[in-house]
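The complex is shown incomplete by one protein chain, all other protein chains being positioned as in the whole.
Let's turn to chain A:
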Amino acid sequence: MANANISSVPIGSEGPRARWKYLDNILGRSGPFTDPDWVPGETVIESLERAKLLVIGAGGLGCEILKNLALSGFKDIHVIDMDTIDVSNLNRQFLFRHADVGKYKAEVAAKFVEKRVKGVKITPYCGKIQDKDEEYYKQFAMIVCGLDSIEARRWINATLVGMVDENDEDSLKPLIDGGTEGFKGQARVILPTMTSCIECQLDMHAPRAAVPLCTLASIPRQPQHCIEWAHIIAWDEERKDITLDTDDPEHITWLFQKALKRAQEFNIEGVTYSMTQGVVKNIIPAIASTNAIVAASCCNEAFKIATSTNPFLGVPDTENYMMYTGDEGVYTYTFQHLRQPDCPVCGDDSRARPLQVNPNSTLQEFLDGLAERPEAQLKKPSIRSEEKSLYYQSPASLEEQTRPNLSKKLNELLENGEEVVISDPAFPTQFKYQLTFKE
């Protein structure tokens, strides 16, 4: 390959770009994989500095993302996070100090990075992503997501897909998403409506199967069963009037002691305070190293998208997903996750997903099952058929009116092959299923 495109931007140790001497080597020179029409230099620098980015989450990934974007030359960054700083964040969320415990993450993080990296403006918002509307999200060139909640991811994904207007190029906002667990993680790039979306990829993040209630209630075998019993059953029976706060040590202690006592009754070993906390708060192990890997991978893609300095993940019909595994050597699997034509968010609206159900199960059982289905994961579903309202979570009057249906069997409520529409307050979209009865 010839070096026809190599142009030289003066690289000096003085002047306004002295700070960006290293970055400018890349911004100012073509490489073997840059587009032949790409012109390195000033226009690239300008578009990088003009791009307004939104970072969702200022936790383990978010701290890294903010630092990385600021040191990639982005100048205008917004960050949303509703959380305050907890002491258990300090082993990886490096923008926070002990004295910051209790303060808003987004604010402390923004201030810290602004101080370290001169010239970057970081605008924090301490609240929920759901507080903001399309008008707000429209202002950004890209959104980089470092969240631990699948619900929030699905919400922003559905919102961005819904914003796409075929006649307006600017309405398409690339979504770059990262996630970690222990030594593993993933980074993915989504071009809403053009490439596979978070909802299409939901089966990559199957929820852990819940332990049946009867096991918890009558035949516990594992220490976790005793903890779940204390959490789900004992608390409601004995402390109904107190709202369980999993951050309150007194509450965890109460659950721990309850669980321990139950475990002793059944000769089950292994209930500890730490395990109680882990089960009740659904704690996912997290370390600085993995956050660094995943966050940097996301920001590397954001940088390439903003500057065209190299091809990026998520170009339609190419790889869009990198899976990283670090507990057994180092292994990455970078692949193209395909769009699901029947995706309830980015797929064809008229299509309903086929779903096989047991006609003898009750509506309640069916709805409970939706929480566990990898491709649904709905926690507060409302459901209607073509004919009638089957169950509504709200308003209260409708809930009361439809509640009796919960104990009815599916074959009493529906015809074989009938379509149902399910909605959930956590998501801006509806889910359509065609229910066929199992023999």
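Keep in mind that, in the parts below, contacts are C-beta pairs under 8 Å (C-beta built on N, C-alpha and C of every residue); 3 or more make two chains touch, one makes a residue touch a chain; residues count from 1.
By our rule, contacts and distances are computed from a predicted model.
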item: UniProt protein name of the chain not shown, from "AAA+ ATPase domain-containing protein", "FAD-dependent oxidoreductase domain-containing protein 1", "PPM-type phosphatase domain-containing protein" or "NEDD8-activating enzyme E1 regulatory subunit"; value: "NEDD8-activating enzyme E1 regulatory subunit"
item: From A:78, A:92 or A:231, residue that would touch the chain that is not displayed; value: A:92
item: Touching the absent chain when the full complex is considered, from A:360, A:389 or A:436; value: A:360
item: Contacting the left-out chain in the complete assembly, out of A:47, A:253 or A:436; value: A:253
item: Of A:150, A:233, A:288 or A:398, the one touching the omitted chain in the full complex; value: A:288
item: Contacts of chain A with the absent chain, listed as residue ranges; value: 1, 3, 6, 8, 11, 13, 18-23, 25-26, 29-33, 64, 67-68, 71-73, 87-88, 90-92, 94, 97-98, 116-118, 182-183, 187, 219-222, 249, 253, 256-257, 260-261, 264, 266-268, 273-274, 277-278, 283-297, 299-301, 303, 310-311, 313, 319, 322, 324, 326-332, 334, 360
